[in-house]
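Since the structure comes first, as structure tokens, the remarks are kept for the end.
Incomplete set of chains, arranged as in the complex.
We just call them A and B in the order they show up, numbering each chain from 1.
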Amino acid sequence: MSTEPAMADPIITLTTDFGEADPYVAAMKGVILELNPAARLVDLSHAIPPQDLVHAAIFLVEAVPYFPAGTLHVVVVDPGVGTDRKLLYLELGEQRLLVPDNGIVSLLEQRLPPRRAFILSESRYWRSSVSRTFHGRDILAPVAGHLSRGLDPSQLGPATSTFQRLPLPVSRKEGNRIQGEIIHVDYYGNLISNIPGEQLAGRHVSRIAIGEQAARLVETYGQGGDGELVALISSSGLLEIAVPGGSAAQRLGASRGTPVTVELNPDRIV
Amino acid sequence: MSTEPAMADPIITLTTDFGEADPYVAAMKGVILELNPAARLVDLSHAIPPQDLVHAAIFLVEAVPYFPAGTLHVVVVDPGVGTDRKLLYLELGEQRLLVPDNGIVSLLEQRLPPRRAFILSESRYWRSSVSRTFHGRDILAPVAGHLSRGLDPSQLGPATSTFQRLPLPVSRKEGNRIQGEIIHVDYYGNLISNIPGEQLAGRHVSRIAIGEQAARLVETYGQGGDGELVALISSSGLLEIAVPGGSAAQRLGASRGTPVTVELNPDRIV
């Protein structure tokens, strides 16, 4: 069987919308390692679409909960840099995050209950010169370096219990009809809706429609024919529309906001 | 001179077709680190073209053999997820791999002889809830975490000695003519053929043609004029067609499958 893992150096993950052609991610890594050369940097993504807070929120709720307790996640999707938006240290469940206070944890905080939060205000933990356009490098990265060396987060600034939330669409269930919409299109062109899979559990589904098209409910991609429009419960537990071997987004011309409807059969329980 | 390297934490590499905009890679990293926070994660690529098994096979044979003995490589290019395709633990030479049984090791196993293989069936090493669409996160990642902590691979499931192979094109040598084709177009537009460079060694080459165009055999890109069509032996030992300072793929409109012909001069030995 497995042996116990050894004590490991602190893990710091990075999630940004910086892309990789520019030196922004690299500069942040340098700042963190300069403060703590033993930090273990883990790239989550630098390909969040620029300034797309909804995408970032979905990304975080699908990724952050899997990490070991105590992992520190630095997230820079920050259209408000240079305005008076706050920067936060957050503990959600056993995860720790450094984020702009702009709603990108709106979904994550529903899954992992907030435990405490501090507003970053103590500039002695920042770079001595703070640019107005790059707080990832000048504030979040050095604060991450200090935290990874054991700094008590309460030193970072005043505690807070309020933070911003995104106006994310929620699916509605009315009688035997669930009305939702596409909230995410993935790399393969699969369409993820905001309809929780558990709303279909144990029920007989009469019809699933995306726009005007019907999709057949299956359990795996493999059950669909090549090119067939199917619906299934995604790896995140949400209703997903897919075309096995193809792109549902392209086939349907669908995108974020496209409506999805599920009709349940009131007379039959599976 | 160099000192001996210190004992290092276990290395786990990741190769996927997930792209980076979606949270799939991040979730896998979380699952591995949750089981073994000391694992050293190394990204090989998350830009394998979606579900492109041939590309993955070429990628693996060009990358995996360079790693230190005992490295564990997790590869998720898996169009068959959710069907009855198997997942495998493989030892090829001194390398260890976790892969779907879909042929992506077809080239690698020609270079590194298979030593043993097990079919992943013992679900106690998987996530407790396994989705039907994301075995990378739910099966391969946790198995990698357990292996990196010392789990004996024979615990993972029954041994096997058969696995899938891809129907990859092979070049043919008939008399003084070698007929092959392009099997890979790289980032620079260089065209990699399936003709082994050793078939040209010590021989005088009369003509190299790609489609209708002749390419001049050179030893380095630098020997070609700007914009000239040249042929050379690639870093992987295969005959490659290139345009110094440009893209051969674009110039010729060539792609995977474009024929390549080499004519050897029977009367002359270099």
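One rule holds for everything that comes next: contacts are C-beta pairs under 8 Å (C-beta built on N, C-alpha and C of every residue); 3 or more make two chains touch, one makes a residue touch a chain.
Quick caveat: nothing in here was measured; it's all calculated off a predicted structure.
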Quick tally, homo complex: 2 in view, grand total of copies 3
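One rule holds for everything that comes next: only the chains that are shown with their structure count from here on.
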Note: chain B sits from chain A at a C-alpha centroid distance in Å of 31
What residues of chain B sit close enough to touch chain A in their complex? 9, 18-23, 25-27, 29-31, 33-38, 40-41, 43, 50-51, 79-83, 131-134, 137-138, 146, 149-151, 155
Residue numbers of chain A touching chain B in their complex, please. 1-8, 11, 13, 15, 40, 42-49, 55, 58-60, 62-68, 71, 186-188, 219-223, 232-235, 240, 245
